[in-house]
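What you see is the complex with one protein chain gone and the rest in place.
Chain lettering (A and B) follows the sequence in which the chains are written, and residue indices restart at 1 in each chain.
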Amino acid sequence: MEKVILIDPEKCTGCRICEIVCSLTKEGVINPTRSRIQVVKVDPVSLSIPVVCQQCYDAPCIAVCPVGALSRHGTTGMVNHDRDLCIGCKSCAAVCPFGAIGIDTSAEKVFKCDLCGGEPTCVKFCETKALEFVEASTLSLRQKRKGISKYTELLQRDTGQSAA
Amino acid sequence: MLHRKIGYISLSSGQVKKASIPESVRRLYLGGRGLNMYLLFNHLEQGADPLGPGNVLLVGAGLLTAGPVPGGSRTDVAAKSPLTGLVGDTNMGGFFSPELRFAGFDHLVIKGVSEKPVYLWVRDGEIEMRDATHLWGKDTLETPEAIRAELGDEDIKVLCIGAAGENLVKFANVRTGAKNAGGRTGMGCVMGSKKLKAVAVRGTLDIGVKYPREALEYYWQMQRKILDSKTASLFSVEGSLMQYNPTNTTGILRVKNLGLNRMDDLSLTPDTFLEKYSLGSTACFGCGMHCRHKWQIKDGKYGGLRGEGPEYYTLMALGNVVYNTSWETVLAAQYLVDKIGLDLAEAGNIIGWAMDLYNRGIIDKSDTDDLDLDWENSSEVLLVLLEKIANREGFGAVLADGIRMAAERIGRGSDYYALHVKGLGMVGTDDRAVPSLALGVATSTRGADHLRSRPATDLFGLPEEFTEKLYGFPVSSDYNAYQTKAKLIHYMELLYELVDSLGVCKYQTIFISPTFPQFEEYSKLIYYLTGLGLSVDELKTIAERCYTLERLFNYREKGITRNDDYLPDRYYTEPTPSGVSKTRGKFLDRAKFDEMLDEYYALHGWDSNGVPKPETLVELRLDKEPSHMI
Partner (left out) sequence: MRVVIVGNGIAANTAASRVRKLSPHAQVVILSEEPHSLYSPCVLPNYLGNEITRDRVFIKKANDYSQQGIKVLFGQRAIDLDTSSRSVCLDAGEIPYDRLILATGSEPVIPAIDGVDKKGIFTLKSITDADNVLQHGGTRAVVVGSGPIGIEVAMALKRRGLRVSLVELLGHILPQAFDQFPSRQLQTLLEEQGVEVLTNETVLHFLGSNSVEAVVTDKREIESDLVVLAAGMRPKVGLAQRSGIEIGSLGGIKTDDHMLTSAADVYACGDCVQARDRFTGEDSLSLLWHNARQQAEVAGSCCAGVSKRYPGSLNITLVNIFDIQVVSMGQTSRCLNQNNVEVLERHWKGSCYGLLISHGILVGVQLIGKARDTGILLSAVLRKDGPQGLLRRIFQNRLGPATIGWHCKRVAHMPPDYDKAAYERYERSITPSQNE
């Protein structure tokens, strides 16, 4: 059954606990730059937006990978990154519309969220439920799209200017 | 977590040295405030001028900062205080010291004075001094933006000073982020005297955790214990403002300097703020309590203004102490003091005093640059005065050197109304009815300050069987009592010394709820995160060591003894005018207070004059100080 991480940016307080526990779980150290989920802070009113792989259906990263290291797994709903095939060209990191793919300069590969094998740690530790792990039914996909479009709304509200 | 570096920077010579912090030093002082105090004692020459090249500025992350630990965001900045001549020390939340840790450093020791304005650029193991001439004159919101644009990285965290620090106002603060401030004791003034405009940090290095799985598991338990509680459900919504109403209703709020102990005008309630101005909550690094507010003033005189905060103390210093009853003025004033880098605690206290003098006819318009300091006019003059202080203009110049010097300058018996202990301005509560709070404030090593020891739970009236389990000894459930309170203050001083050395926020300790973490929980967290096995008793000893070292510093620098451990005379003579039955008509009993002091000194192992005994120093391994280990 497909499950995805649903983001509600209005609930995010910018505490970065998700970055702490993700990097600790996936890399064994605390290092926000090695976390699969990153919180982008938009000043001046400290608007915080969590950014993590949205496991896109029509993923630009899959399209652009020259060696097929990224692929979609039908059953888990996840975009899978095969570390062994990866040549570290970083094209995926560039085209991701969310900037959700990280670059590991020492391993010379990229990294991205793998949903922690079905129990995402970030979701567990998020106190405000800005992150939720929900079934990718049509309803929650609609919510997901709403959450992502909130980026635009909130940024607009901040400047009082309209976007095209 | 343990293996981070210390950077020694000489602003005079431009030299930078880096060294590791040995585990043996960690076992004695941990990090954060404790280690900063050790570094201060060792690197500062006795009698050094706080505004001269001999003063040492210390910036320190806590031992557990950035870890999976509740509220692990704190930065400690220390030096010899230009305001008091004693331990200068301030602690703040936000994102600065986690970034410092990710850059590979836990402590910075900054000496000397630069000829021209400079800023430090710390990143991934490197420290560089850069020209800050173009930054001098910018406020504390413009400075980080300018640095980020200059260095091309929006994730850089900046600690900086504003106009107050540049103009050597003795209670200038250090600032980071939108509103985090290291307010007390004038650390911004020290930075200004060194022509150090800012410290910019960016880190992408790993922080190792000794037992990651166990650490995460225990962290989860701690989070649940704290955040699922009723206290947290209130605190995470109202923030520190939560304390305002109970304090006011009880009658321990300081109003109109020390004129009243309760605000009759109820304009300044948290509910009004939440309803009219709040935009939601935001958090410091790694904190699930997210007690910080975001606010916006939509229209009116300050329409369009946006910021973060306020805290309970903001409301006290810029509200009741100066009898300002306008929320919008409080917010606008907070925004202003943040920009200009001025300690609102000290500023509120000194302005409240000036207004008290004015309303008593001791000073008049000829002293105040023609400003009408009538209590009713407070919201009109508050921001004007704050700016004047920051720029040392006119009357502001009289106030800019702190309340003790201002009282000397003004004379005319003004010092009777000047509320401070050891030169540091009085706290926002009226402690005449609560001996425990009074003792803590009177003996704090910074001066009049509640954060060394505030036993907030003393006001809850907890039964003795409960406090026995909580502290290991019973504490009287009566907050008017003097008995057992010395033990309480001593205990809290040790706990907060530990908490400040770990770099953890007090709001996730028994500060606000008796069920929240204290010694035992931190012992476990330290073990899982760093591998250091330190029992509760060992932690208490470390805390005792650090606190006594602070006392020793004050004794060494200014001969601080028992004589200085009292609140202003008015607290022992004038009764409180209002309040509930337990707080009305109260003042401190000097004889009973002296008994508390005796007991307090004995608990610390100090003599009856409040000087640490030689055998205590030996026991705490302080007899060879300064020992120059690092």
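By definition in this document, a contact is a pair of C-beta atoms (placed from the backbone, for glycine too) under 8 Å apart; a residue touches a chain by one contact, two chains touch by 3 or more.
Keep in mind that this is a model prediction, so the values were computed, not measured.
Checked against the hidden chain, the listed residues B:Lys80, B:Arg148, B:His293 or B:Arg432 yield one contact partner: B:Arg148. When the missing chain is restored to the complex, the residue among A:Val29, A:Val64 or A:Ala136 that touches it is A:Val64. By the touch definition given at the top, subunit A reaches the unshown chain through residues 40, 42-43, 60, 63-64, 66-68, 85, 87, 89-91, 93-99, 103, 152, 155-156, 158-159, 161-164.
Assume only the chains that are shown with their structure count from here on.
Distance between subunit A and subunit B, defined via averaged C-alpha coordinates, is recorded as 37 Å. Those residues of subunit B that touch subunit A in the complex are listed here as 66-68, 102, 141, 145, 178, 204-209, 212, 215-216, 220, 223, 227, 279-288, 290, 294, 296, 306, 308.
Residues 10, 13-17, 20-21, 24-25, 27-34, 43-46, 48, 121, 124-125, 127-128 of subunit A are the ones that touch subunit B when the two sit in their complex.
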